[in-house]
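Here the complex is missing a single protein chain, while all its other protein chains stay put.
Just so it is clear, A and B label the chains in written order, and each chain counts residues from 1 on its own.
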Amino acid sequence: MARAVSTRRRMFFTAFAWAIAFVIFFPILWTILTSFKTEGDAIELPPKFLFFQWTLENYGIVQERSNYLLFAFNSVVLALGSTIFALLIAIPSAWAMAFAPGKRTKDLLMWMLSTKMMPPVGALIPIYLIFRDFHLLDTRGGIIAVLMLLNLPIIIWMLYTYFKEIPGEILEAARMDGASIGKELLYVLTPMAIPGIASTILLNVILAWNEAFWTLSLTTKDAAPLTQFIASYSSPEGLFWAKLSAASTMAIAPILVLGWFAQKQLVRGLTFGAVK
Amino acid sequence: MATQQTRALGRIAVAPSVIALFLWMIVPLAMTIWFSLLRYNLLDPNPACSPLTPWALTDPANRCLAGASNYYYFLTDPAFFRAIGNSLQLVGWVLAISVIGGILLALLLDQAIFGRNIVRLMIIAPFFVMPTVSALVWKNMMMHPVSGFLAWLFQLFGLQPIDWFAHAPMTAIVIMVAWQWLPFATLILLTALQSLDEEQKEAAEMDGAPPLSYFWHLVLPHLARPITVVILIETIFLLNVFAEIYVTGSGGRAGNMPFLVYQYGLISNDIGGASAGGIIAVILANIVAFFLMRMIGKNLEA
Partner (left out) sequence: MKPVISGVLGALVFAAMATTALAETKLTIATVNNGDMIRMQGLTADFTKANPDISLEWVTLEENVLREKVTTDIATKGGQFDVLTIGTYEVPIWGKKGWLVPLTTIDEPDDLLPAIRGGLTVDGKLYASPFYGESSMVMYRTDLMNKAGLKMPDAPTWKFIREAADKMTDKANGIYGVCLRGKAGWGENMAFITATSNSFGARWFDENWKPQFDQPEWKATMSYYLDLMNADGPPGASSNGFNENLALFNSGKCGMWIDATVAASFVTNPKDSKVADKVGFALAPDNGLGKRGNWLWAWSLAIPAGSAKIDAAQKFVSWATSRRYTELVASKEGWANVPPGTRKSLYANPEYAKVPFAKMTLDSINSADPTHPTVKPVPYVGVQFVAIPEFAGIATTVGQIFSAALAGEKTLDAALAEAQETTTREMTKAGYIK
């Protein structure tokens, strides 16, 4: 008897959860479906869900108009590059904050986060002028530097919360064995924090991939990532929803797939040490 | 445990990021402050005032130095108070929706349900979507008053379709932004819930504790820290929401502070005014951050 109730309860929650998940996922699903429609079907009401003329035409046209792979390649380079460089300088800082905290460590952390509060557009002209003078406009290096700096505070914070959970005794034991600080960082701390570092990488790849203001303002073609690719499809003459959907699908697909595969990893890190 | 030596090393280890961030903050900030004192319109046919000219200070006709007038005009702009209001509304509503909705969803997903992994995949997905793409999709395919999916849904139930961006631009923006951040909150809170001791849960169930009191006395305290994290991270990003407002063209009534600064800088090409706006926005954001830390900072200790 008790079992029956629990099964019914389980069915109820299952149905409920699936319904909500479907609603939340629907806009993405709808975009993907629309990308396979003809322009006529895309705007047709009542909407056609599955029974329409499936076509790959839109993807062909989008690719013909702009070389997707070039933009995607830039997105990958910018996202990975900025994250890796940020890690390189963030790991030592986070280590220091976690294991050799001073009186002002908390304030320092908060100050770092506060650098993210300036509306980017307010600093556009200064940054544009600096980029111009250092010949960084439309270079991957320049954008990597900007994305790195944008994400650095979050990276440091995430790593800091991770490192703090590693018992200091282990490091001390390593030091007793004569390990130098560098070795301690590289061989003891980093391996222990691999899950945390992995999720940090993931979150920052996502943030860098989706950053649209600086990537759009500071690149034109050589370093232009997918945000630029999308910018040429928003509101052309006539409403080309099918093509817009195809371009959108292409822009979000890589990160969506990565995110889905790695979501367990990601989620663990996202808790910022809030889960013991 | 920190010895003198590690302290010193610690300073060296922190130095690169502190220096990098300091430069990233101070150089644009200094330039922005300088610009905010200039009469500097990108398209101004008057050639005398270019941004890096020291002679802006000595120009006899005083064509370039604006003094405090950029600040005066920004602060007295009726759009300024609307922008502050919109910024606060946006942050407030999205935080409320994502925290409350996130708790409810996390509780639901914590139940024994079939296919939980797939459900979780579907729920997290919006967080991965580029804000520009999300705005385009919502504006066109979902919320279009004539051909959008929601319009069709409303008609199906015999309702008048809402013309979102004409009559409820703020609501529309909140929906779009919340759609992206609710998954984030849900996932963090779900992970936190799942780390709640199984034994504790079972014990509570055995005791026959009423669900509400179980939630109130056991679950909520356990979630206090993850909720704090959600609020802090989301606030940082929500204060700078821009793509959704820009792409949907709802800056007129739903424009927040970043949008107003954008409007000054890139539509009016008034770099002086935009710089003043940027400085004001930084000050306001830091005030918000200060109060935020006062209110919830304690949860981050421990």
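Please note the rule applied: a residue touches a chain if its C-beta (ideal position, glycine included) is under 8 Å from a C-beta of that chain, and two chains touch if they have at least 3 such contacts.
Only a predicted model underlies this, so the values are computations on that prediction, with no experimental measurement involved.
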Exercise for the section: Sort by label and list the shown chains the missing chain touches. Expected result: A, B
Exercise for the section: Give the residue, chosen from A:I84, A:A174 or A:A262, that touches the chain omitted from the document. Expected result: A:I84
Handout entry: Touch with the omitted chain, as defined above, among A:L171, A:I206, A:A223 or A:V267
Key = A:A223
Exercise for the section: Over the whole complex, note the residues of chain B touching the chain we left out. Expected result: 41-45, 47, 69, 73, 77-79, 144-147, 161, 163, 165-167, 249, 251-253, 263-264, 266-270
Problem - In chain A, positions touching the absent partner - result: 39, 43, 65-66, 73, 77, 80-81, 84, 124-125, 128-129, 131-132, 137-141, 216-217, 220-224, 228, 231-239
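Simple rule for what comes next: only the chains that are shown with their structure count from here on.
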Completion exercise
Between chain A and chain B, the Cα-mean centres are separated in Å by 15
Handout entry: Residue ranges of chain A touching chain B (in the complex, touch as defined)
Key = 9-10, 13-14, 16-18, 20-22, 24-25, 27-28, 30-31, 34, 43, 45-47, 89-90, 92-93, 95-97, 99-102, 108, 110, 112-127, 129-130, 149, 152-154, 156, 168, 172, 181, 206, 209-210, 212-213, 226-227, 230-231, 233-234, 239, 241, 244-245, 248, 251-252, 255-256, 259-260, 263, 267-268, 270-272, 274-276
Problem - Contact footprint of chain A on chain B as seen in their complex - result: 1-2, 6-7, 9-11, 13-14, 16-18, 20-21, 24-25, 27-29, 31-32, 35, 51-52, 105, 108-109, 111-116, 118-134, 136-138, 140-142, 147, 149, 151-152, 156, 179, 182-184, 187-188, 190-192, 195, 225-226, 228-229, 232-233, 236, 239-240, 242-243, 247, 257-258, 261-262, 265-266, 271, 274-275, 277-279, 281-282, 285-286, 289, 293
